[in-house]
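One structure is given below, represented as structure tokens, and several questions about it will come after.
One protein chain omitted, others in place.
Chain IDs A, B and C follow the sequence of writing; residue 1 opens each chain.
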Amino acid sequence: MATAAASDVRVRVLLFASYAESLGFDSINMSLASPATVGAVVERLRALPGGDRLPPRPLCALNLAHVGPEAPVAAGDEIAVLPPLAGG
Amino acid sequence: MATAAASDVRVRVLLFASYAESLGFDSINMSLASPATVGAVVERLRALPGGDRLPPRPLCALNLAHVGPEAPVAAGDEIAVLPPLAGG
Amino acid sequence: MGFLTEQPIDVAALIAEVQSPTRGGISVFLGAVRNHHAGREVLRLHYSAYRPMAEAECARIVAEAQARWDAATAIQHRVGRLEIGETAVAVIAASAHREEAFAACRYLIEQTKRRVPIWKREFYADGSVSWVEAGSESVPSDAGTWLQPA
Partner (left out) sequence: MGFLTEQPIDVAALIAEVQSPTRGGISVFLGAVRNHHAGREVLRLHYSAYRPMAEAECARIVAEAQARWDAATAIQHRVGRLEIGETAVAVIAASAHREEAFAACRYLIEQTKRRVPIWKREFYADGSVSWVEAGSESVPSDAGTWLQPA
């Protein structure tokens, strides 16, 4: 992980279902160099053990709403990485 | 009504809802010259008092199934003349 | 038989009739009595039917839907006096796939409204009463599919 700096963005990241199983955790706090995006969060997760299970562009949510990888993240945001949905 | 003859076709005719109200009855037995059709039944009804309430080609049923006016009728058949349907 | 009933329609019981472990998609349409019609306040209404034909026509519609889609289907239509908000008709289609369930359900209600010999008498707030004759007065030009061959 990057060393925390004054300009770093600290966010909370949630994983679910098969992604949580693959990476072995379902939530993590992460610091990112500013400016940061949802895509940068995904990149960091993919570099972790088991992270190759994540596709390059998984479904993601930012503060409870679907967003694309280009969405900017701010300190305190909650980012969720979502396996293929199977409701209904 | 026509006088019954050996070749006459005797049928039962049912009227419903507004048609029964207009003609003042909801069932009648009728003899028709053979060969007869559903359309001939309608013509006879339209000539009766209140029969002008029936359109020239009303919805009709023969033995519990929708038919057109050209449908032939046989002795003992049940013909129904149906006002616009309003189920559902 | 049993497509027509004088009793309140039990939707849950009808659903249970068509549901099965292989049919996971269930589409239901309910028609309920509205409190207004053509700008007039409706108090209640009364459905009457040419009952043996209505039963036969519902049976034909159900058979057609089941032949066209892989679906189990049900129709129930209330007759007699109905109050505002009561269910006048319920149609249900259950299938393994929701597209088929929706399509079959839609077919059931459209054909029921077009073909089943049922009539409605509305009672209005101003004391008047009238037959509701929304459907076609004459044989529709596209009725060929459901007219019995001459």
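As a working rule, contacts are C-beta pairs under 8 Å (C-beta built on N, C-alpha and C of every residue); 3 or more make two chains touch, one makes a residue touch a chain.
The structure displayed is predicted, hence computed values, not measured ones.
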Practice item. Sort by label and list the shown chains the missing chain touches. Key: A, C
**Study point:** Residue among C:T5, C:Q19 or C:Q66 touching the omitted chain
**Key:** C:Q19
Study note, to complete from the structure: subunit C residues touching the chain left out here are 11-12, 15, 19-36, 84-85, 96, 98, 101-102, 105-106, 109
**Study point:** Where the unshown chain meets subunit A, residue by residue
**Key:** 14, 16-18, 55-62, 64-72, 80, 82-88
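Methods note: only the chains that are shown with their structure count from here on.
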Review point. For subunit B and subunit C, what's the span in angstrom between their mean Cα positions?
Key: 26
Revision key, fill the gap. Note: subunit C sits from subunit A at a C-alpha centroid distance in Å of 51
Revision key, fill the gap. Expected list for subunit C, residues touching two or more other chains, is none
Review point. Which subunit A residues sit where two or more other chains touch them?
Key: none
